[in-house]
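All protein chains of the complex are present and in place, except for one that has been dropped.
And then chain A:
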Amino acid sequence: MTLKEPLRDSPVAGTLSTFIVPGLMLFLLFVILPVLFAAYVSFFRWNGLGGVPTEFVGLENFQALLKDEVFLGDLWRLGLIVVLSLLVQLPLSFGLAMLLHQRFPGRTAFRLLFFVPYVLTEAVTAVLFRLVFSPRRGFADSLLGSLGIDAQIGWLSDRNIIMFVVFGILTWKFFGFHMILFLAGRQNIPDELYEAAAIDGATRGQAFRNITLPLMGPTARMIVFLSVIGAVQLFDLVYVLTGGGPFHASETLAITMYEQGFQRNQIGYASALSIAMFLISLVFALLYQRYVLNRDLQGSITASGGTRS
């Protein structure tokens, strides 16, 4: 029991519960209960019909997961997306943020424009790109055709390139968001630091290496965190774009869960998968907080003041 404030702040229990109960009910019923239920069902073989699950199978669902090539493939593709994001998307959005931090006419317009894809609904974006990459009247093919390249590229049907197409679309959708976060981080670096460096005779390059890069660290680490958590949960865009195909070549954890649960009625197995998703995010979040974000939270200059309490 922690009572830091004096007791006069303590209201009668009735008043207090009117403030808390509605939201708490909602939260328990639609967040906590489902998550506990998923954890429980993951130990059963169950088709979701006819009352409560009865066929207890212990860890069998989890053991099956570790042998499931689709699940292992999902993990591999998750890793691929994360690595590509770190190598391509992050530097791209960082570079653009540095660019738009400079004063030149029209930069506000560019900033607004680059954020537009992030505002659009993922599912709608996916429909749009399905048409861009459609084998019939697709814009991508026409564009290449006008350049004299009449290649029959199966953008969405070639399993060797599908993940790169998906990644390209993810970049289109999310670089603007990351750029805005970087831009906010850059604007939080006090100008005095650069003035002091200039007085000490530092070149622009030296100032960039020794001031900008280290002080953008917290923002970059936060963006990496958001990207990984987002990649674990990726569903809408890929499901609408390809349905996980061709032959699972673009499937994600959430799509496999959806297929197993809602299309094959393997509720127990799908629940085990969803618990695995949860554990992946949780373990990543804990390790990341412990080893990577930890020092940011203690540092004096942090991303955006969002680290109170």
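Simple rule for what comes next: contacts are C-beta pairs under 8 Å (C-beta built on N, C-alpha and C of every residue); 3 or more make two chains touch, one makes a residue touch a chain; residues count from 1.
Everything that follows uses one rule, which is that contacts and distances are computed from a predicted model.
One chain of the complex is hidden; its UniProt record names it "Sugar ABC transporter permease", one of "Sugar ABC transporter permease", "Acetolactate synthase", "acetyl-CoA C-acyltransferase" or "Tetrathionate reductase subunit B". Only one residue from A:A64, A:L80, A:A123 or A:V292 touches the chain missing from this view: A:A123.
Shown as candidates are A:L66, A:L112 or A:L213; the residue that touches the absent chain is A:L112. Which of A:F62, A:W172, A:F208 or A:Y288 touches the hidden chain is settled by the complete complex: it is A:W172. Even with one chain removed from view, chain A keeps its contact list with that chain: residues 1-7, 9-11, 15-16, 18-20, 22-24, 26-27, 29-35, 37-38, 41, 48, 95-96, 99-100, 102, 104, 106-107, 110, 112-124, 126-132, 134, 136-137, 139, 142-143, 145-146, 172, 176-177, 180-181, 184, 222, 226, 229, 232-233, 235-236, 239-240, 253-254, 257-258, 261-262, 267, 270-271, 274-275, 277-278, 281-282, 285, 303-304, 306, 308-309.
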